[in-house]
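Have a look at the structure below before the remarks.
Missing here: one protein chain of the complex. Every other protein chain is in place.
Chains: A, B and C, in written order; residue numbering restarts at 1 for each.
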Amino acid sequence: MITSAPPSPRERLQPSYLSDGTTLGSWLFTRDHKRIALLYLFSITTFFLVGGTAAILMRLELLSPTPYLVTSETYNRLFTLHGVIMVWFFLIPAIPNVFGNFLLPLMIGARDLAFPRLNLASWYIFMAGAALVLYSILEGGADTGWTFYTPYSSTYSNGYVVAMASGIFIAGFSTIITGLNFIVTIHTMRAPGLRWFRLPLFVWSLYSTSIIMVLATPVLAITLLLICLERLGGIPIFNPNFGGDPLLFQHLFWFYSHPAVYIMILPGMGVVSEIVTCFSRRRIFGYTFVAYSSLAIAFLGFLVWGHHMFVSGQSIYSGMIFSLLSFLVSIPSAVKVFNWTATFYQGRIRFDTPLLYILGFIGLFTIGGLTGLVLASLALDIHLHDTYFVIAHFHYIMVGGMVMAYFAALHFWWPKITGKIYPEWPARIAAVTIFIGFNLTFFPQFLLGYMGMPRRYPYYPPEFHFLNVCSTCGAAVLGLGYLLPALYLTYSLFFGPKASDNPWRATGLEWQTTSPPPTRNFLEIPVVTREAYDYDYIDSPLLADKEAHDD
Amino acid sequence: MNWLPFPPEASSYSGRVDTIFFSLLALCFVVALGVFGLILFFCVRYREGSSAPRSAKRPHSAPIEVTWMVIPMIIFLVVFVFAGKEYAYMYSPPSTGTEIDVVGKQWMWKMLHADGQREIDQLHIPINQDIIITLTSEDVIHSFYIPAFRIKHDAVPGSYSRFWFRAVKAGTYHIFCAQYCGMNHSQMIGEVVAMAPNDYAKWEEQGHPASDMVQSGETLFHQVGCSGCHAPTATIHAPLLEGLYGKPVALQDGTIVTADRQYLRDSILLPNKQIAAGFAPVMPTYQGQLTEEQVNELVAYIISMRNAQTPVEQRNTAP
Amino acid sequence: MTTEEVPLAPPEEQFVTAQQQRHAATFGMWIFLATEVLFFGGLLVVYSAYRIWYPNDFAIGSRHLDIVLGTLNTAILLTSSFLMAGAITAARLLDRRTTCLLLFLTAGCGAAFLTVKGYEWHTAISNGFWPASGTQPHGVDLFYSLYFVMTGLHGLHLLIGISLLVATSIRFLRGVSFSPNQNQITLLGLYWHFVDIVWIFLFPLLYFIGRSS
Partner (left out) sequence: MKAALKPHLLPFLALLTFLALTVGGAYLPLGPANLFLALTIGSSKTLVIALFFMELKKADTLLRIAAFVGVVWLMIFLMLALTDYFTRFPGSLL
């Protein structure tokens, strides 16, 4: 059980960042990376609910082979909304902008990010992009899918494509700014003694994610700009009637979008490394390999985008090249999973909620990764491309992997962020419900995929009916599972016991300041002398009596 | 493998695709079992408070890391080669076979048999014969997908895609549109009816095929004015089309291209894309005046003249 | 004559030393320039793909561009880079008058470039070469779509640069103290040099296709 201790003497000296100014202005014009992280937390939670309702509506619609709830026109707008909101307004900002913003300065022993004003600007740019997307949705929404394939998106669609595309164009700058801020901070503002190979692996994963954010998002910007030019100004870049090539759009789009899926999953992997070591009280197995695998994923992620276009008419030879590279990109992920497994060896494992979520992550992410191999093999992709097999694959990685890691991070750092401890048993029940609901929702979709049910189909032939009903039941359980944390976490805000500085007795500089930390993070910048994840030192008897001597 | 609710193995290579799939699935199952089993074992054995020995704390061992990088790489190479070979086999049609033109149009599939027979959302084919599909689209990107044959290819407007299959089991199978193409994307469903040869022959007669594609191509050739320049008797200096199909053509910028279907289609719709050497780029574009079927018919007519040896052969090679 | 470091203002509270803050700012600017490289890079991929598909039409389109004006424009931008570098050195020497003058001259060169480019756009459109003219063969239409998008985007970046240059020189004319802001001029200089480098690549790619045959 996590320990709740009386407030340590240093607590009274420094007001926590939460109580340091309570006016609305102190929140909306803050330059404190912790408050900006909370601003992002509220925004992406609302967007998660919006995207989630769209998903629930779609699953209800798929209960019957013929549309009964919504027309196919509305269904097309629903899956576009679900795709756009979930990808750009929940998955990409979730861990980097909330936990990255909050924890990066704390983990490297800095007082704030390198450019605090730019950090606040990134939140306003994010909300401006979101406002444009919401305007497009309220006016009727786009019906092009989150992929915006031309020539449908540029000439034939009558939805609000330009409003949606410019909303994402603006939100893209918020990602670029966040990535730039993190890279500069990690390079220039580490605490004395904190060499690169003493950094927590969460910082390594944030660093690799920032590289992808900075180098991939500009290509999304130019792609969306070209669609808007083609749709508004009639400038025919991808228009086949003027000799243009629709596949060129797919090359530009997927050059951004495949690295973008690594932006979504890499921070999750960083969270897993933190939690696996903390709850098995052991140094991670093969630190350098796990650190370098994050960088390898960031680099190789840029070489594989062609595997989205195997059946699109791309030449056979480039299909072969992309298939081979896609197999290589799975190696670093495999290294990570194997190292996490090896970290459990000879540990002292405690099954608190964060670890339950992480065990769920490792299980579901492994299945997601292995089905990715199936899709990377050319002959199988011919059969499985654009079917529910692909939907199941990327939901296993995004929902089974990334969202599980997000909830694990939420529970693991909740005492540090809010200074309160959440009730343990309801949290464990929620974790198990989410795991069961998830599998019931998405495993049937693998079978649907191999049976040949294409994606984005409100009508479907009757032989797919039974598995779709199972999937919808699973979605109901999953939806319920996601609501539970909202209840008991809010409950813990008011009635939860007070958290000590280091409730999990974890390593890492963020646990050496008070929780919630003061606005300037540390009384004095700590000097790092030990290696990362040195749990032998933390659990050793000599530290226990030194701490007793301190209080 | 039909006890699973998976689609029947109705084409010649669907069996091979299934074997690749199930062997890769078995491999993945072994890996997943290994990882989950190990985690479960460690979680039980090394849970907090258990008395398991915890002495050797070797947090790092490079050899293990290298092995579980190299072994997957080797396995992946093997899988890549098998799947890649099959992919190339499916997407490079044999030289001879029953040619069928499929045109995707917003929310229907239009099939055009060689003998001029037209079908909408229906495709009757004989089994045990190589069927070569030439696929294009008139508006947005569609994707011609027959799960039972394990074949799928995007119909991209503005270019021809060619692939092939050979039905081995008679029956009626779905044709889906797999690439999102607008409001009724999910209703763009057709049917492939694979029939035994004699049933197919019976269907063919009573199907009273409209005028032969080559004949309608010929009538069109005169109707829209191609014969004005390209007929042997024409006075205007234009490339002769007799014996053109399949032969190399010298272009103005010195490169040599073979006169395949794409070249013929581009010369009709985008005449200035590749100008034949020694000819002025005066040909008007027919873009927008001809539907895809009419272009197909003209191309079929030109192809039908590929071995017509007319005395004017040498005129083609004028300087 | 070495430009010794002028004593810097105390750093913002999250930095330890002023030198660390300057280095962070310059490093951040270089990362931003890397994103700009990829932003224009997307257009280069579109350009190369269509140049492979339509070699003749791109040559026709390129021949209709006026190479003399293109060379003049490149020379203008190179001089503006030279003047910008001079402005940075002048700022380091705390010579307020020269810095403002050189900043204005650089902005002037930028404006000259835009006027020449505006004239070229006018001639191209009046000759019937615009993105979806329909009268030209496909490749030429695509070439001019790319020409207008690339030079338009580059012109937009130039406009932003000019307004920043004018704003900075006015602030310095009003006597803003040098030491803390020395870094801003260097960052502005990096941005300006980058916009010049983009044009250095756009110029041969757009104007030189098929000149030799």
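The criterion applied here is as follows: a contact is a pair of C-beta atoms (placed from the backbone, for glycine too) under 8 Å apart; a residue touches a chain by one contact, two chains touch by 3 or more.
These numbers come from a predicted model, not from an experiment.
Which one, C:Q20, C:T98, C:S133 or C:Q184, makes contact with the chain that was left out?
C:T98
From the list C:L44, C:A112, C:A132 or C:V166, which touches the chain that is not on show?
With C:L44, C:A112, C:A132 or C:V166 as choices, the missing chain is touched by C:L44.
Would you indicate which residue among B:S12, B:Q122, B:S227 or B:Q262 is in contact with the undisplayed chain?
B:Q262
Among A:F48, A:F169, A:F255 or A:Y535, choose the residue that contacts the chain missing from this document, as touch is defined above.
The single option touching the absent chain is A:F255.
By the contact definition given up top, give the residues of chain C that touch the hidden chain.
Residues 1, 26-27, 30-31, 33-38, 41, 44-45, 48-49, 52-53, 55, 67, 71, 74-75, 78-79, 81-87, 89-90, 93, 95, 98-99, 101-102, 186, 189-190, 193, 196-197, 200-201, 203-205, 207-208, 211-213 of chain C touch the chain that is not shown.
List the residues of chain A that touch the chain left out of this view.
187, 215, 219, 247, 251, 255, 302-303, 305-306, 313-318, 321-322
Please note the rule applied: only the chains that are shown with their structure count from here on.
Select the category (line, ring, star, complete, other) that matches the graph of chains linked by touching.
The chain contacts form a complete graph, every chain touching every other.
More C-beta pairs touching across which pair, A-B or B-C?
Here the pair linked by more C-beta pairs in contact is A-B.
Would you kindly tell me how far, in whole Å, the mean C-alpha position of chain B lies from that of chain A?
Roughly 37 Å, centre to centre.
Which chain C residues reach two or more other chains?
Each of 54, 138-139 in chain C touches at least two other chains.
Residues touching two or more other chains, restricted to chain B: which are they?
Residues 270, 273 of chain B each touch two or more of the other chains.
Under the touch definition given earlier, write down the residues of chain A that touch chain C in their complex.
Contact set of chain A toward chain C: 105, 110-116, 176, 180-181, 183-184, 187-189, 214-219, 221-223, 226, 229, 233-237, 242-245, 248, 251-252, 255, 520, 525.
List the residues on chain C that touch chain A in their complex, please.
That would be residues 12-16, 20, 23-24, 27-28, 31-32, 34-36, 38-43, 45-46, 49-50, 53-54, 131-132, 138-139, 141-142, 145-146, 148-149 of chain C.
Where on chain A does chain B make contact in their complex?
72-73, 76, 143-145, 147, 149, 151-152, 156-157, 240-241, 243-247, 280-289, 310-313, 316, 319-320, 323-324, 327-328, 330-331, 334-335, 337-339, 341-342, 344-351, 359, 362-363, 366-367, 370-371, 373-374, 377-380, 382-383, 385-387, 447, 450-452, 454-461, 463, 467, 536
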